[in-house]
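One chain of protein is taken out of this complex; the other chains stay put.
Letters A, B and C name the chains as they come in the text, with residue numbers starting at 1 for each one.
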Amino acid sequence: MKANPKDVLTGVYYIDGDVASGYGALAAGCKFVAGYPITPSTEAFEAVCHRGPQVGAVFIQMEDELGSISAVMGAAWAGVKTMTITSGPGYSLMQETIGFGAMLEIPFVLLNIQRGGPSTGVPTKTGQADMMQSRWGAHGDYEVIAISPDSPQEMFDYTIKAFNLAERYRCPVMIMSDECVGHMTEKVVIPEADKIEIEARRMYNGPASEYMPFKPDPDLVPKMARAGAGLNLYITGLVHDEKGHPVKSANYKSAHVRRLVDKIRLNKDKIIELKEDGTDGADVIVVSYGISSRVAVKGVEIARQKGIKVGTLRLVTVWPFPDERIAELAQTTKAFVVPEINYGQVVFDVARCTHGKANVVLVPHGGAGVHNPSDVADAIEFAAKHESPLEGVHEFKTRLEKSVFEGGLKLKE
Amino acid sequence: MKADKTGVLTGSHALTGNEACAEGALAAGCRFLGLYPIVPSIEVSKRFLQRAPEVGATFIQMEDEISALAAVIGASWTGKKSMTITSGPGLSLMMEHLGLGVMLETPCVVADIQMVGPGLGLPEHPAYGDMMQARWGSHGDYEIIALSPSSPQEMFDFTIKAFNLSERYRVPVAVMSDAYVAQLKETVVIPSAGEITIEPRRYFDGPSDSYLPFKRDEDLVPRMVDIGQGYRFHVTGLTHDDRGYPIMFEECQEYNVHPLVWKVRNYVEKIVDYQETSIDDADVVVISYGATARAAQKAVTQAREAGIKAGSLKLNTVWPFPEKKVAEVAKRVKAFVVPEMNFGQVVLEVERCSNGKTNILFLHHGDNGVEHTDGIIAAIKRASGANGVVGSTVELK
Amino acid sequence: MAVERIDDREIHPMENLLRMDRMPHIWCPTCGIGIAVTAFTAALEKAKIDPNMAAIVSGIGCTGRVAGYVKLDSFHTTHGRPIAFATGIKVANPKMKVIVFSGDGDLMAIGGNHFIHAARRNIDMLVVCVNNFIYAMTGGQVAPTTPLAAYATTSPYGCVEPPFNIPYIADSSGAVYVARYTALHVRRLTNALTEALNKKGFSVVEVISPCGMYYSRINRLGDGLDMMKFYHDNVEIRHGEDTKNLDIGFQTKIICGKFVDRERPSYMERYNQWLSEVKSTRKNLDAPKGAEGEG
Partner (left out) sequence: MNPIINILDKGIEQSGVDRKTISIPSDIPFPPDAVKTLRIDYFQTPRGRAIAFGTGLKLGNPALKVIPIVGDLMTLGGNHFVHGARRNMEILVLCINNFVYKKIAGKPLTSANPEFSAYSTFEEPFNFPHLGNSCGAVYTARWTALHTKELATSVAEALSKRGLSMIEILAPGPNYYRTIDGVNSDILQFYFDNSIIKNNEDPRNVAITPEEKIVVGTFTDRERPTFIDSYNLQHKKILGDKFTPHGAAPTERGGKDG
């Protein structure tokens, strides 16, 4: 299906990532956005407020993030494509209902513009420390899809992709961007509507009496319906059977919850998108996502000038994680270098998938800024030279760490 | 320091895990409970409320879990040891304030009686689906400590331990139990107050004008004062310096947050606690925690009887993860069997720490009853016949 | 309160209650929050509150920074939760005087639930709600107090939601003291805060404050001084006015004054009463299960 020309603001723009994402959502056919202001994601919501009424998309600023995400759930069952927009603290508040959305297999998109944390942290500056939260933040077992764009153009493109994935797999899709990308202003090309491919909602078309809200198709994804269509829906967040009725049997529980995880795990190959450059025969591979991948480019350049064979692997989809690809690359490379703006999150998954076949070096950064490319370059050099296996994830000591703690806080080992 | 007598109900009792948790809290000196009722954790607060008048403990039932944990953090700064008690959906709501607890370095205990999730799930049915959430559920970078008891006696012991660790490292500590252990009634031996060691709060005792709320000691943990003592300090959830004033630069972020991670990571070896059974000559080691550990230990015994060299590693602290121990054992066993009451959470850590040195068999456990050992024994049998190393986790259906 | 000079340094008359090492503060020129803080510190002195026994809790937002400038035991907490946090302090240590100082978005939007519940419980605390009609810290989004048809960045075509009448909701959920003044009414505001500080129970003082940077700018209302002029011309003091008549429209008349002053047993009073009842009837109640095995 193609996008509706009315929703698409075709042209070339000079806008920031937040706004691009808002325009992307509308282009993808999103007709309901609930939000609550939180730095640094507000601009995306503001963009929807400006443009939404002109394309028939309704927006509401709810009383809090709990309200926003719940309204999104309701709107999805009312039959429209929806999204909500938030940042760290709001994301934490939403967790309960995100789990509920996963349970009800509600297609929705969540734009999280990450900032420095934990708690209130540094609201106005960047961070990438919600990555694990996006995967594990709600209670119980579920799987989500998380995408990490690295430029305003990608914010536009991948917001559309996020909507498509959400509709395709009926699961929460997180756009895990960060303040840098959100507030970065660049050229964004919005194509014509007929160049934008849109995934239609998987609606049920059969007779009303036979509808089962949670009866999966062969690809494990059930068909959706909307409230008010005379289907007599019974939808509950409790563990339920195919009709949606709550069940108490312990055996059923695993079958049901297992499908929630399996529909993503078994379709992994179709979901995962990676961008690789020079990974074949590389001595060191830099694994990165979001803004860190753009910073890493410079570090890789420096290292290549020094004659090190460096490849890059960019995780466009961070969750589900490309286990097999990393394991494969671990066989041929010496080490992985993972720069991320946190003190180690995705790097643990990289380490897990290497199975001891390659060293893993983390280049940490606490947030409120991005890496110094020289740190990345130095880490690459270190990884290239280090022959013996390192114990666990090796945390690289950055210039920032040295400058902050030298002479200051002494660490007792 | 020894426990305060008033809270310790010395003797041998038949208690459910929930009741033992409440008793453990009171014995540890907990004097404030902020709660919002949620199945299956009700009995903890019920017991606490019943005992509160005689012990002199205060409680408040707040309007939701968000405010329950907020009140607990506030109460902790008044000098009272504080806890809250919840279950899956409540824990999800508490996530933001778990981060606040970390940032304000407030000692407090969160007991999570896990049920089947996500969403409303199956209340009253046991599961361990919140294990990763306890570690990663709040935004931003931090480390916390999580204990996982497997019996009412351990509910009592670990709750005391949780308070001690919380005061020692000034982090929120989670007690990750489940609906099964919480409702299981067993003998709980409560020792006399003199036999219970309590970690006192790390107070600052210098003059009020020289108090810096986040000035770290050598061991990275800052000292605390109670409010109402004339210190008139300021603390904030924003990135702050030693004075507790917000300073939002990347240097300060590094200065503030990196030690939050270090203060747990650097002391992993001191914090981690596990129980190993016949590991030394084992071919197959079952790694388990919580209620599953009960079944795992039975299975290991039965496997030994059947002539398989099986051993058990029971994780008492799940977070921080005992990386070194697992890495070390991985080098000398054929396989790990990891039964979990979820679809694979802690097993990912096991896979990471074994560095491809051994096979890992994951088993979704608990559907046929928590103490059902057949699946684990089958897994042990299969693992003992393994040849070569697969590397990635294999799931047994 | 004349300005004293020591060693050529200007001493703020409230220096003992302010964190002078935090100055200059972050508030914009023509903002009214500073006025509210000054009135508050003056009220603390007038009400003879021991500063060592007072705690101030703020949430997030411009007004949320107040805790950072007032020299009490001060807590800057999460968005919307200062009342919940303060409840914990008050219940755990009833000797403390607890003040929540935060903005309209923080207290009434995300914190609305805690506001009505604390009022219902009648937790003994003073809530100072600085209402500037907008979320200023995040750049001018619509708040639950933004008047109808006023502009904000998330209501680019005019606000479509009617605002809260804060005194009315405070009244209906059970607050014992409710007053409203603007940042222009410094003397009256100080008196109201003094009264409220001495009041036992949940007291609410709403302070209408100009926001020259966002609210007035987006709505083309001039700067802070123009807003002060507007308050001067359009505020009517009506003590004891029925709280249901206190709606604020876009640039309409604002009614200020003290509206509610009543007595209700506070949470701690009820709690203590309950405690003594329980203790006296303890024998009739179930002993904790398992206690029979004691010894």
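The working rule: a contact is a pair of C-beta atoms (placed from the backbone, for glycine too) under 8 Å apart; a residue touches a chain by one contact, two chains touch by 3 or more.
As the structure is a prediction and not an experimental result, all values here were calculated from the model.
Q: Give the labels of the shown chains that the missing chain contacts, considering the complete complex.
A: Result for the missing chain's touching partners among shown chains: A, B, C.
Q: Which is it among A:A28, A:M62 or A:V181 that touches the chain not included here?
A: A:M62
Q: Which candidate, C:H79, C:R121 or C:K258, sits in contact with the chain we can't see?
A: C:R121
Q: So which of C:G32, C:P144, C:G224 or C:G257 would be touching the chain we can't see?
A: C:P144
Q: For review purposes, identify every residue of subunit C that touches the missing chain, sorted by number.
A: 109-113, 116-117, 120-122, 144, 148-149, 157-165, 168-169, 171-174, 243-244, 264, 267, 270-271, 273-274, 277-278, 281, 285
Q: What residue numbers in subunit A mark contact with the hidden partner chain?
A: That gives, for subunit A, the contact residues 31-32, 34, 53-56, 58, 60, 62-64, 66-68, 70-80, 82, 96-97, 100, 200-201, 203-205, 225-238, 243-246.
Q: List every residue of subunit B that touches the chain not included in the displayed model.
A: Contacting residues on subunit B, toward the hidden partner: 36-37, 39, 42, 45-46, 49, 61, 63-64, 89, 119-120.
We adopt the following convention: only the chains that are shown with their structure count from here on.
Q: Could you please state the distance in Å, as a whole number, between where the Cα atoms of subunit A are centred and where those of subunit C are centred?
A: Whole-Å distance between the two chain centres: 38.
Q: Centroid of subunit A to centroid of subunit B, CA atoms only: how many Å?
A: Once rounded, the distance between the two centres reads 28 Å.
Q: Using Cα averages as centroids, what's the distance between subunit B and subunit C in whole Å?
A: That pair's centroid distance is 37 Å.
Q: Can you list every residue of subunit B that touches 2 or more other chains, as numbers and ranges?
A: 66, 96, 100, 236-238 - these are the residues of subunit B that touch more than one other chain.
Q: What are the residues of subunit C that contact at least two other chains?
A: In subunit C, the residues touching two or more other chains are 76, 78.
Q: Quick one: which bits of subunit C touch subunit B in the complex? Just the residue numbers, please.
A: 19, 21-22, 51-53, 55, 57, 67-68, 71-78, 81, 83-89, 91-93, 95-96, 113-114, 117, 271, 275, 278-279, 282, 285-286, 288-291, 293-295
Q: Mind pulling up the subunit C residues that touch subunit A in the complex?
A: Per the stated touch rule, the residues are 60, 76, 78-80, 105, 109-110, 112, 135, 137-139, 141-142, 144, 153-157.
Q: Which bits of subunit B are touching subunit A when the two form their complex?
A: That would be residues 66, 88-89, 91-93, 95-96, 98-100, 102-104, 114, 116-122, 125, 127, 129-130, 132-133, 135-142, 216, 218-220, 236-239, 248-262, 266, 323, 327, 342-343, 345, 348-349, 351-357, 364, 366-369, 391-392 of subunit B.
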